[in-house]
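Only one protein chain is missing; all other protein chains are in place.
Now for chain A:
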Amino acid sequence: MSTARDLAHTLQKRVWDGSIPLEIRLASADCRSFDDSDPYLIQFPRLSYLAFLIPRLHAFLSRFLIDPDVSPTECWLEYQGVPLKWHYPLGLLYDLYSGSEPAYPSGGTGRRDEAADEQDSLPWKLTVHFTEMPMDQLFKLDVDGKVLHDAFINSVKEADFLRNGTAKTVMSLSKEDSTQLWEGVKQFRPSIYNPINQKLLNPQGSNLRHLPIKLYLPHASSSIKDSTPTPGSLRVVQTPITPALSSRQPQTVGTALNQILPTLFPSRRSPLLAQAVLHGAILPLSTPIEDLTRVGAYLDGWLHIVIVMMG
């Protein structure tokens, strides 16, 4: 039926169109006029990576820098003291750290007035630094973009392996296709990205084995002794999840979370202790998860879902 296909297409477009207004200010320690530099304002796609902003940020702020000759590779971004990882898409970073209330399904009740909450949390105010990069929490980018490309394609490979039991599909991409995929990500153009991504999602002669899902639990304390919790510390949880249950019923968000995090999701149907957030929205536990991966995955093929506690 074209209706289901239309719905999928509409959802995919909504996900691609999702963006967050950013207000980026230069750290006073790097600013020759202390805190009097102009803010950099941009509406940036949720699916994209903040690293792509660096050349523009550097050019815009160079006249304010104490050291105007500093390399753009020294640049890093933080939100309230939390360094933002380059290989996390903006949408994931925002869901993790902004503290913004996620959108509830229609008819659901949020804890606060949605309009008031948006006013408080948007634009998302970030700070950019050009010195003292926290090398224990961030990897340094290079001028050619190879480091980010490397991290991205590694994530694509891992997702491919989970889906098919082999990373053959991505490893055997032609150089042209591989380049096109990355160009599609860099330029954020679905017309360039989608044809190659479709090859990855629909390999010939292969059944879907597992679904690429990662769960992020913010502010988890480490169980390692003597460790000092770092700002923005989180726990990433992942378990192979099949598209269907042993009963052949489709796997839902609820059944998957009940399997991966049974303590936080004791019920497969109703959230009791925590909620799952994707692209700024609460995921109903009844959502079929295979369909979700096809319309709601990030550019690396993964569902990066943030777990937030209720109450």
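The working rule: contacts are C-beta pairs under 8 Å (C-beta built on N, C-alpha and C of every residue); 3 or more make two chains touch, one makes a residue touch a chain; residues count from 1.
Assume contacts and distances are computed from a predicted model.
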| item | value |
| --- | --- |
| Per UniProt record, name of the chain withheld from view ["BRISC and BRCA1-A complex member 1", "Serine palmitoyltransferase small subunit B", "AP-3 complex subunit beta" or "Autophagy-related protein 3"] | "Autophagy-related protein 3" |
| Which of A:Leu22, A:Val170, A:Leu200 or A:Leu283 contacts the chain that the document leaves out | A:Val170 |
| Touching residue (missing chain; options A:Arg25, A:His87 or A:Arg294) | A:His87 |
| Full-complex contact with the absent chain, from A:Asn202, A:Gln238 or A:Ser286 | A:Gln238 |
| Full-complex contact with the absent chain, from A:Ser62, A:Ser121 or A:Ser178 | A:Ser178 |
| Touching residues (missing chain, whole complex) on chain A | 87, 135, 139-140, 142, 147, 150-151, 153-155, 157-158, 161-162, 166-167, 170-171, 173, 175, 178, 212, 220, 222-224, 235, 238-240 |
